[in-house]
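Below is one structure, written out as structure tokens, with a few remarks after it.
All protein chains but one are shown at their positions in the complex.
Order of writing sets the labels: A, B and C. Residues in every chain begin at 1.
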Amino acid sequence: MSASIEIAGVSKVYDGGVRAVDAVAMDIRQGEFFSLLGPSGCGKTTTLRMIAGFETPSAGAIRVDGSDITHVPAHKRDMGMVFQNYALFPHRTVAENVAFGLRMRGLDKVTIAAKVKAALAMVELSGMEERRPAQLSGGQQQRVALARAIVIAPRVLLCDEPLGALDKKLRQQMQFELKQLQKRLGLTLVFVTHDQEEALAMSDRIAVMNGGRVEQVGTPTEIYNQPTTRFVADFIGDTNILRGERAGPNLDVGKGLMLALPPSEMQGTGILSIALRPEKIRLSPRGDAPIAAGSSAHGIVENTNFLGGAVLYRVTLEGGHRVLVQQPNAGTSRLFVPGDSATLEWTPADLVVLKD
Amino acid sequence: MQTTASSSLPAAQQTASVRIPRPTRPYGRTLYLAANIAILVFLLAPIAIVVVFALNPTPFIQFPPVGVSLRWFEKFFASRDFMHALWFSLEVAVLTTLSATILGASAALALARGNLPGTRLIVATMLSPLMLPAILTGLALFQTYVLLDVGRPTWGLVAGHTLVTLPYVVRTTLAVLHNFDTRLEEAAQNLGASPLRIFFEVTLPLIKPGVLAGAIFAFIVSFDQFPVSLFLVSPGNETLPVTLFNYLKFDLDGTIGAASVVSIVLAFVVVIGLDRTVGLRSYVKL
Amino acid sequence: MSTAASQRPNGLALFILPSALLFALFFFLPIGLMAVMSVLTGNPVVMPKVAFTMRHYVRMIDDPFYLEVIWTTIRIGLVTTLVALAIGYPLAHWMARIKSRTGHALLLMAVLAPMLTGIVVRTFAWMTLLSDKGVVNQTLMSLGLISQPLKLMYTETGIVVGLVHIYVPFMVLTLTGVIGRIDERLEQAAENLGASPFRAFIEVTLPLSLPGILAGSLLVFALAISAYVTPILLGGFQIMTLPILIYQQISANFNVGFAAALGIVLLIISLILVIAYNRALGLVSGQRELQ
Partner (left out) sequence: MMKAMGPLSRRRFLTASASLGIGTIAAPYVARADDPTLRITGWGGKWGDIMKAEIGPAFESEFKCKLQTDSAFPYLPKLQASSRSAPIYDVLHTNSNEQWAAAEMGLVEPKIDPKLVPNLADVYPYAISDKIVGVSIFTSAIGLGMRTDKGYGGVTSWKELWDAKYNGVRGGYVIPVNSLGQAFLMMCGTLFGKGQTDLDAAYAALEKLKPIKIVDFTGAMEKMLLSGEVGLCVIHDSGIYRYDGQNQPTDFVSPSEGVLSLEQVLTITPGSKMKELANAYVNYMLRPEVQKRLAETVWYSPANKKVKLDAKYDAKLLTTPEKVSKLIQVDWKWYNERKDEIDQRVNRIFRA
């Protein structure tokens, strides 16, 4: 049966004072696909390894279904784990790898054989039982690692960048399959990745980590649409971040550009950063019509980046600010080319105010 | 060692755009193979001589040989002394291999994983039995046994052999341990294996090539050990090299060649046997 | 991920104990005994009255002959090591890179064979090859390449040839392990960047195999300077090395104290070299341990 995990103010300080994880707190719900997302060195893997029991927290507690497991040794935690680069036992066959955890649990041979068969069928590796890991492709190895982790029906499945070594196509396929499997089995899955697209595509909720701390926890939509910190906004997807001083209902970002703040943020004074996603900006050929102050600007297209389904433009505004603008490739209108003059428009409500 | 000729033409000076096909490459390859074959000839020539010596009917080494005879093999196999020495050498070598392998592999594990202070110093110390002329080690051990009043027991000989073979096991095992992916042990732990089971099911099988390579060295070095044995063998229990050396003082005939050929065959049987039973694979590393 | 940062010895450290016991009883005690005997007038184990003396060490310093012997020993060790490296490397490279398993097995057998021949017999084989009427001289003379036999036996050359033959397997097997671990793609990358195969070897493989070169060299050097059967049989006592002198002192002059003093000096020289080696290894590879 899947379990919930509570991480309560957990820190990890290494000898020499390096603070790898700093007072991290989060609740992972039962049956949830939960991602730890962040750049390398942000503490996400250390957090996962503390959940798995390979590291002991310097402070704080980890609870599974309410019971404290902080000091339970790793081999008694009943958590499946898919390692980065899989950590398949090179001296054992596929079947022996998958059977390993079952043998440790003292199951009889018949049961083990049946479960291994079922697990390999589930990851579509039937017939590969007698191969050795070295004889498998990267994707196959990944499936073996997955089968090995889930065959023990763990309370929690931990994945440390499990798809990092796969090529894009395979990676997308595995993302899909892993998600399917997690839903079907109702697994609580903690997934570590540095790939924001992957996290957005798969997770129920994401914890974005930076410098050993959790920056924001939320659903993919929340994380994308309402980043609360400058780091999250910058790390997740492309974005335009502008910093300025409040001037009544507007934000003065300098170089003659004033932005109308969203209705909820009109009060107050002081310095503020906002984020505006490139796809929230509409780009049109520069007309003669005057522009609406605070929600539009003129600029010159500097370069274009054709993405297939969309086109990303880098535009220099009249005052000198450079912004990214993304337009869907609808196929109907002419694409902009460098040097084109254009008008940019946005809705003030799309501006997200960031904590610094 | 390949294409010595082209080394005089640094690649940077060649134009980057057109890659001229290199006629030097097969030449270099030939040179590489020729050099290696010459080296193999060097390694094997004395062994060929030993075989010739063993099969040559005259009681001294003669070149070119004057005929083929198995009389030295007959003499070797008919000699109770040689046979006893051969079996005794095997016994000592097997016991030495076991003790050196167990002690050496444990020591390597402690050195690589035990967070011991002064690891370098310990490793240097463990290599030092190789650096002392073994005859002095043998005499020193003999003197110690006299001091302890234990006589010249077989275990004393095995201990001496273990001392000079242990460094090889430590080296080979350390080499593998340093390239060991510790995540495999974590994976096993994650799957519910206790520390003891992790050791036997994951660590040990994976460091096996190194341990086994060390074991093979221990066996060979012990089987061929002469100077350490010199003082430690007791009357009636002499190892083959000691028996051969003493034989040589009086009868330098083809029997020693025959003994040597038998030793080579026997040692190969043991090495191949180890390969077949525990799986040497292709990794013998020192 | 460094859990190794915690510096306290853990439970595994206890595994050093059996070896520590072996060394204490069968190495430190005996060698300590020898060290003590090197500064005494007699054998304290069997003789009641012995006195402290430095005469064994003074004798070594007083007579330049012993310094020359030490230097000869080191010189033979160095030359043996260099030659073993020069001929061991190509073979190790071949063994590490050969694709065929059978080929590898055959090479392995060929490399191990010299070790299995038995030190005494093998040295006699060299005498057969190198003596005035030996195979090499007879062949060269029948080919008309030389008129007088070359003096191969009873020279340093003879000793070096014999020692190289015995110890080259140690070099090859040490190097094979290290070269085998070097990713072949690194050489390919170098070739792709325009290096000839030879150049790629010099620029990539050679530096990466430096730890192996050092480890193998150390081993061969240590074995070569402490060898005595080969130098005796191939040098015929005409080339004097420390181990021969030690053998002579023990077996013919019955002067264990002087033999022990010579042994202690040899051990000290070796240990200095090991420490220097450790330093060098640390410098060239950043690798932490001896392998």
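To be clear about the criterion, a residue touches a chain if its C-beta (ideal position, glycine included) is under 8 Å from a C-beta of that chain, and two chains touch if they have at least 3 such contacts.
Quick caveat, the model's predicted, so the values are computed rather than measured.
Undergrad: Taking the full complex into account, find the residue in C:101, C:133 or C:279 that is in contact with the omitted chain.
TA: Only one listed residue reaches the unshown chain, and that is C:133.
Undergrad: Which residues does subunit B use to touch the chain missing from this display?
TA: Residues in contact with the chain left out: 58-62, 81, 84, 87-88, 90-91, 94-95, 98, 139, 142-143, 146, 154, 197, 200, 230-231, 233-238, 242-243, 245-252, 273-274, 277-278.
Undergrad: Touching residues of subunit C against the unshown chain: what are they?
TA: 43, 45-47, 63, 65, 131-133, 149, 153-156, 232, 235-240, 248, 250-256
Here is the rule we use: only the chains that are shown with their structure count from here on.
Undergrad: Would you indicate which pair of chains has the most C-beta pairs in contact?
TA: By number of C-beta pairs in contact, the leading chain pair is B-C.
Undergrad: Measuring centre to centre with C-alpha atoms, which chain is farthest from subunit C?
TA: Farthest by centroid: A.
Undergrad: If you average the Cα atoms of subunit A and of subunit B to get two centres, how far apart are those centres in Å?
TA: The mean C-alpha positions of subunit A and subunit B differ by 54 Å.
Undergrad: Would you mind pulling out the distance in Å between where the CA atoms of subunit A average out and where those of subunit C do?
TA: 56
Undergrad: Give me the residue numbers in subunit A that touch at least two other chains, ranges are fine.
TA: In subunit A, the residues touching two or more other chains are 54.
Undergrad: For subunit C, what residues touch not just one other chain but two or more?
TA: Subunit C, residues with two or more chain partners: 6-7.
Undergrad: Mind listing the subunit B positions that touch subunit A in their complex?
TA: It is residues 181, 183-184, 186-195, 197-198, 201-202, 205-206, 208 of subunit B that touch subunit A.
Undergrad: Once bound in the complex, which stretches of subunit B touch subunit C?
TA: 1-4, 6-7, 9-12, 14, 16, 22, 24-25, 28, 32, 35-36, 39-40, 42-47, 49-50, 53, 61, 63, 102-104, 106-107, 109-117, 119-120, 122-137, 139-141, 143-144, 146-147, 159-160, 162-163, 166, 170-172, 174-175, 178-179, 213, 216, 220-221, 223-224, 226-227, 240-241, 244-245, 248, 252, 256-257, 259-260, 263-264, 267-268, 271, 282-286
Undergrad: Which residues, counting only subunit C, touch subunit B once they are in their complex?
TA: Counting only subunit C, the residues touching subunit B are 4, 6-16, 18-19, 22-23, 25-27, 29-31, 33-34, 37, 43, 45-46, 87, 89-91, 93-94, 101, 104-105, 107-122, 124-129, 133-135, 138, 165, 168-170, 173-174, 176-177, 180-181, 193-199, 201-202, 215-216, 218-219, 222-223, 225-229, 242-243, 246-247, 250, 256, 259-260, 263, 266-267, 270-271, 274-275, 278, 287, 289-291.
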